[in-house]
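Note that one protein chain of the assembly has been removed; the remaining protein chains are unaltered in position.
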Amino acid sequence: MVHRVGIVGASGYTGAELLRLLAGHPELEVVYATADSNAGAAATDLYPSLAAAYGDLEFAAFDPGAVDGLDAVFLGLPHGESQKVVPRILDRVGHVVDLGADFRLPADAYAQWYGEVHGAPDLIDRFGFGMVELFRDEVAARVHVAAPGCYPTASSLALAPLVADGLIEPTGIVVNAVSGISGAGRKLAATNLYAEREQNVVGYGLLTHRHTGEIEHALGHVAGGPVQVLFTPHLVPMTRGILATCTARPAVDGLTTAGLLDRYRAYYADEPFVVVSDEPPQTKATLGANTAQVTVRVDPRTGTVLAMGAIDNLVKGASGQAVQALNLVLGLPEPTGLPSVGMMP
Amino acid sequence: MVHRVGIVGASGYTGAELLRLLAGHPELEVVYATADSNAGAAATDLYPSLAAAYGDLEFAAFDPGAVDGLDAVFLGLPHGESQKVVPRILDRVGHVVDLGADFRLPADAYAQWYGEVHGAPDLIDRFGFGMVELFRDEVAARVHVAAPGCYPTASSLALAPLVADGLIEPTGIVVNAVSGISGAGRKLAATNLYAEREQNVVGYGLLTHRHTGEIEHALGHVAGGPVQVLFTPHLVPMTRGILATCTARPAVDGLTTAGLLDRYRAYYADEPFVVVSDEPPQTKATLGANTAQVTVRVDPRTGTVLAMGAIDNLVKGASGQAVQALNLVLGLPEPTGLPSVGMMP
Amino acid sequence: MVHRVGIVGASGYTGAELLRLLAGHPELEVVYATADSNAGAAATDLYPSLAAAYGDLEFAAFDPGAVDGLDAVFLGLPHGESQKVVPRILDRVGHVVDLGADFRLPADAYAQWYGEVHGAPDLIDRFGFGMVELFRDEVAARVHVAAPGCYPTASSLALAPLVADGLIEPTGIVVNAVSGISGAGRKLAATNLYAEREQNVVGYGLLTHRHTGEIEHALGHVAGGPVQVLFTPHLVPMTRGILATCTARPAVDGLTTAGLLDRYRAYYADEPFVVVSDEPPQTKATLGANTAQVTVRVDPRTGTVLAMGAIDNLVKGASGQAVQALNLVLGLPEPTGLPSVGMMP
Partner (left out) sequence: MVHRVGIVGASGYTGAELLRLLAGHPELEVVYATADSNAGAAATDLYPSLAAAYGDLEFAAFDPGAVDGLDAVFLGLPHGESQKVVPRILDRVGHVVDLGADFRLPADAYAQWYGEVHGAPDLIDRFGFGMVELFRDEVAARVHVAAPGCYPTASSLALAPLVADGLIEPTGIVVNAVSGISGAGRKLAATNLYAEREQNVVGYGLLTHRHTGEIEHALGHVAGGPVQVLFTPHLVPMTRGILATCTARPAVDGLTTAGLLDRYRAYYADEPFVVVSDEPPQTKATLGANTAQVTVRVDPRTGTVLAMGAIDNLVKGASGQAVQALNLVLGLPEPTGLPSVGMMP
């Protein structure tokens, strides 16, 4: 039986990526797709890439009544919009999968990192944090999904086996990450222009990037206690891909690179979308795929553990991970319809 | 029933792309993959992108006996190698799909454009020219497939409706095309280095590029008579994608852009992998997909017809088209296992 | 004696490039730089690249009185603005160098290609068309300079030796050109976003791009009679660089590649900024430099002459060429302060 799904906010990059992925999903069918300022436009006007599969799709203006009875609705909305839309649709559809940040954090952490009071705090607990590898039980136990952010996904998957076993100190963790420009969305800003990003690397959001709270939330969940991270994101001249390079101080003696690689392999042994590699992960190995690649090192000289994680920010870091979580809550095999092989070259 | 296939020459870019595409193909299973200098290497050493699907695949040294009984074998070999390998395997396997240039042209045209006598001219007729949209009957009538080159695919699909109906003069056709760097393969040459291709566009193979003969072959087939083309390829700083911009002189009066767009739509009405667009086609709309996008214009001011075609050179221009042709000869629905939605952004 | 110059419209890409070039010019000093919406901003806010030389520069709001007595004023304004500004400053300053399109074409050609009546037609004749190599006498004879567009510069320098000597037919000329994204300026449009231009090539302005008129103007000047061109520009994923690939029919018998290369070398023998190369020109060879590189071929098989020209669109195609023309009208050696070596790699 094919499940009927809608996408509210389908004209942004995560929405377009959902359309791409769902075109190859045998069990989900997109029957409704909305846009805001692009309502009325053909999907192919914005994304001619969709022409062969969605030649007739026109973005509708959002109407809560139109989602009645859908099996699932994805939300690909700008920050702050989901908490307005969710109360209007939560009981009309089977499952809501929010790709925004609104339902990822507890209300207090949300207030701390986003600098505003949450508009629908009572609904947060109805969403599972959709980083399935680390929150599978929680996701399965709840009805709706808050799909995690891109940086938190790459960082948390890279560090999880370390914090799960208490192998590193929970403070002093440093995450440096680089991201392709698509992470900024389809926003008309000088900082997103080709001519200003090409041949250019720059850090941003120094000390205060909102994904810090989400990384600490995910790792804290795995660790079973507070974890503190200094997170520094950078833009690099590519469209997709995130690489997180993380350092931490060992909390136990005798760690070795070989030993940690074994632990990583054991930790992710049953995960279809996490590859533990001996070699440093390459973002391109994940391009277009729902796969994360991670590795780990121990440096006895400086007393440091180094972990790295690579993903495609629009797939494993957004739309693909959202589909994976929906597969789980729908009872489908998690990998259904999701590519695991990256596009290389 | 799943068909068992092999890839001889799997370590190059077209081989790796076959592995990527076949990982998502429900009816074909890769059971054999060879490499030459990379024999013995893990597939993931060269392409870590394959790790989630081919974690255990090791490239074998080629052994003709090993293909015995396979349903199909793809050849992804350097120029000139296929004509040596094909005689050794043609009767051992169900179908050979050659991604090289060796079996695309009649022997005399081959000698003209490649400057050497063909080594197995008697076998050429057993191969259909696998540009399915223009050669479907030929492909279906033969057992084996010579998958066309990347530039000929983009150019011929852009111009075919014009020559099919005798709407343009068969001489004076100019094809300017740009290609991503992957078209040059995984060759260690200074001209393929990142630092020398980035921020760089250059023409090459001026007047004599070998794909000229193939474009003339394809268009001549459609026209039912000789067609002459001046073809000028260029490298542009991207990995994948070809855009062919073609000009020709009208052979009939009264052509209009709207009229030609209608003809194009009619011509390609039943093709799952050709999109006729009003807007100029973008290479990125085809990225990772087996789809070609084409458009056409008439310029009364200068008396010129302008046609454009865009593809992903590694998919529709190589491995994807090869799978499409194999689907046809195997009696599968042509689109089986092939993505039609490009990766945008 | 250092000449004091102003830049009206200094916050766009051509303005910023003027600031870069003039920082290395020993005879010109920038004493005034204006912006519109960015008035009041530090130059380094928009272009941190300027920090070491213009750390204190703040963009002023334009005030005609502020240019009184300057030796020269560059205009880097959006289309249509120069014809409003020029009447207000023409008699206040020594020389105006307009980088916009407003004073390049005769009034009738302007109306044809820009679809509007020119606002200051009487002033057009006071501007020389600043493609110095082809219009040196005109530039030297007039006081002010209309710096040519980027595509016309690459195309006209590539074709000039052919039309100068009547070697090609003046109709049926086809110019296909590719440009880096900076040619579109610092405009906040989805088509200029990194994520939509990376890995993407697309034609635009099909049949009607305004630079067509300018190419025909320049070549007509050289030919001494009308020249007709079909011009098709494309965007390619790089920031700077234009490559024009031009085809034409020979007007005389017996042309050879070697003979034409000799003619090209003779034609440009005294030009410091035109390199005639045997090899196809690479845009990167011109990156950051005021140099154009050109080559030519004859194809007896199809009866075609092929000419190619490469430039950096922001230097030889805009700001560098403007400085070169100003050097000429100021009586300085033309190469003063202009780099001729491209940045490679």
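To keep things simple, chains are lettered A, B and C as they appear, and every chain counts its residues starting from 1.
Criterion: a residue touches a chain if its C-beta (ideal position, glycine included) is under 8 Å from a C-beta of that chain, and two chains touch if they have at least 3 such contacts.
Just so it is clear, the structure is predicted and the values come from calculations on it, not from any experiment.
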Residue among A:6, A:130 or A:180 that touches the chain left out of view: A:180
Among A:141, A:202 or A:258, residue touching the chain not depicted: A:202
Touch with the omitted chain, as defined above, among A:247, A:291, A:327 or A:340: A:247
Of C:97, C:285 or C:298, the one touching the omitted chain in the full complex: C:285
Among C:24, C:40 or C:78, residue touching the chain not depicted: C:24
Residue ranges of chain B at the interface with the undisplayed chain: 13, 46, 180-182, 186, 188-190, 192-199, 237-239
Where the missing chain touches chain C, by residue: 13, 16, 19-20, 23-24, 44, 47-55, 182, 186, 198-199, 239-240, 272-273, 275, 277, 279, 281-282, 284-289, 291, 293, 314, 339-345
Those residues of chain A which, in the complete complex, touch the missing chain: 171-172, 174, 176, 178, 180, 193, 195-196, 198-204, 206-207, 228-230, 232, 234, 236-241, 243, 245, 247, 280-284, 287, 297, 299, 301-302, 304, 306, 308, 310, 344-345
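By definition in this document, only the chains that are shown with their structure count from here on.
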Centre-to-centre distance between chain B and chain A (centres being mean Cα positions), rounded to whole Å: 35
Chain A-chain C separation of Cα centroids, rounded to whole Å: 45
Centre-to-centre distance between chain C and chain B (centres being mean Cα positions), rounded to whole Å: 38
Per-residue multi-chain contacts in chain C, two or more chains: 180, 193, 195-196, 198-199, 237-239
